[in-house]
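As you look at this complex, bear in mind that one protein chain is not there, while each of the others sits in place.
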Amino acid sequence: MMQNTDIAVIGAGPAGANAALTAARHSLSVTLLDEQPTAGGQVWRAKSTAILDAPNTPETVAGSRLRQEIDDSLVTHIGAARIWQIERSEKGWNLYVLRQGRSEVLHARALIIATGAREFVQPAPGWTTPGVLGLAGATALFKQEMTLPGKRTIVSGTGPLVFFVASEIRRLGGEVAAIITPNSRGDWLRCLPAMVSRPDLLLRGARWIADLILGGIPIWWRHAVTRVEGQTQVASIEFRKLTADWSPTGPARRVEGDSLCLGNGLLPATEAAQLAGLWLEYSLQLGGWVPCQVADGGTDIGGLFLCGDGTGIRGAAAAEIHGRLAGLSAVQHLGADTRAERDRLRAAFHRAARFGMAMTSLGIPRPGLLRLTTDETIVCRCESLSRTDIAAEISSGAGSTNAVKSGLRAGMGPCGGKFCQTTVARMIAETEGCTEADVPPPTPRPPLRPVPVAALAGDFRYSELPIPKPAPL
Amino acid sequence: MRLTPDQSSRIRRKPRVEFTFDDLPVSGHDGESLMVALMRSGHLHLRDAPEDGGARGAFCCMGLCQECVVRIDGTVVESCRYAVAQGLTVTSLRQKS
């Protein structure tokens, strides 16, 4: 990997890849980094090399086209690269990258962060049982490995992913036991005005649902999974109807299956942006906490740009355009005038965002959702801390996510709080009588991903150890 | 005729390779992730949670949750991001009785 680049882009999904491609057209050196071996991000994740041949989908076509564009361009794409630290330097940025067991530094004059989204799953009893996958996790599994999580899968969650995942299970020869979604048909109808701008997606979604209905697969609208049963593997799930504010109500029903795909919307992955020095602000419409940003992928920090779902969940189509905008902003920062080009793209970005944000709206949590997390439900998976454990910490005075983390370790485990901090924050908000906007996530710390000591130690020679002034005696 | 056809028979994969998981023979298609090879072979219970010993396995499938980790050559790795290879010796992080 070269040591210096004009523009470094973190994340090779639709946003980051387009940022890189756009910038590379302006005679600047561009390095595009991603922890996956190939570009595509989550939405256009490439098939593993184990798959020699498979039928195309709109995602594989779009992904292949993007990967081809990158190959044909002057962008330097570095795959299987995990950025573990981001530091400002006099000339711009130092990125510390873990590759093939070693840590290397990349110096960049400008930095574009396009880290995309991860998913939020509302903890429910038994959600840690093997055989339970995240809904977005399932899409990653299907796109990359085209393998089913089990023989008979229950699919549950908000938004379009629930129907996409069910459809993919059918396409891969699996059996969908049932679909359970907190959304109602009315919730979806309210999205129609925003969806008509994309008749292709609307039609595709309608086909998924029609196929499921024709296949006799029950769709339980306005329902949610309330318990996963099974000791070392999923055996069945219990589910109940929800009130309009998403509180479980009515009798429990049961469905048998050996696997469950479960998800409640997407969250922007903001750790890299925070490490680079950005503060977060809360936006319900964009999926929660997003980095403070200005127009065209800009930020208040010179030489730092953002684009894509990592700035707010607006979807893939908007991400592509946002990437171009951010790429142009980075180019502007390094000397060329790109205002006219950016002016031409802005309206399209906002139009494209409408669809994505309508999908995001389906995941906006309602007060009753937190009730799915019963007292004995594990909230912090890494440290096996239940809702009761965390509630006790909050009621004994821990009034911030940092304080809960310090007291109990919720958020200090290997996942770094990614899967618990949202629920912990909502618990604090409920207890304190404030909103989630008043309870920011804890400060993220490097490394951004776990890194082996040997990779960080590198080629250490004891004689190179600095000799400090002796401590005062 | 389904609106979403079953396309599973149209997927062609590389030949299988053999490896071991806690000394049990497992096979997977050359290049696919360890997680998937284990999943297909029915090994969903990959580890036991440190505090309460609860059974855990793959969850996020994208290298974040750390639930799918296994041990290879003394290092803990995410099985969802590690490709199978012939002769690999994989041990689980399960509490052995």
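Per-chain residue numbering starts at 1, and chain names A and B are given in the order in which the chains are listed.
FYI, contacts are C-beta pairs under 8 Å (C-beta built on N, C-alpha and C of every residue); 3 or more make two chains touch, one makes a residue touch a chain.
The criterion applied here is as follows: contacts and distances are computed from a predicted model.
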item	value
Name under which UniProt lists the unshown chain, selected from "histidine kinase", "Sodium transport system permease protein", "FAD-dependent oxidoreductase" or "Response regulatory domain-containing protein"	"FAD-dependent oxidoreductase"
Residue among A:Pro199, A:Pro251, A:Gly433 or A:Pro470 touching the omitted chain	A:Pro470
Residue ranges of chain A at the interface with the undisplayed chain	85, 87, 94, 96, 103, 105, 393, 396-400, 402-403, 405-407, 409, 412-414, 416, 443, 445-447, 450-454, 456-458, 460, 462, 464-468, 470-473
Footprint left on chain B by the chain that the document does not show	50, 73-76
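Keep this in mind: only the chains that are shown with their structure count from here on.
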item	value
Chain A partner contacts - residues on chain B that touch it in the complex	2-14, 28-33, 36, 39-40, 44-46, 49-52, 54-67, 69, 75, 81, 83
Chain A to chain B touching residues, read off their complex	35, 42, 48-55, 118-119, 128-134, 136-138, 140-141, 144-147, 149-150, 167, 170-173, 207-208, 210-211, 214-215, 231-233, 378, 381-384, 413-415, 418-419, 449-450, 452
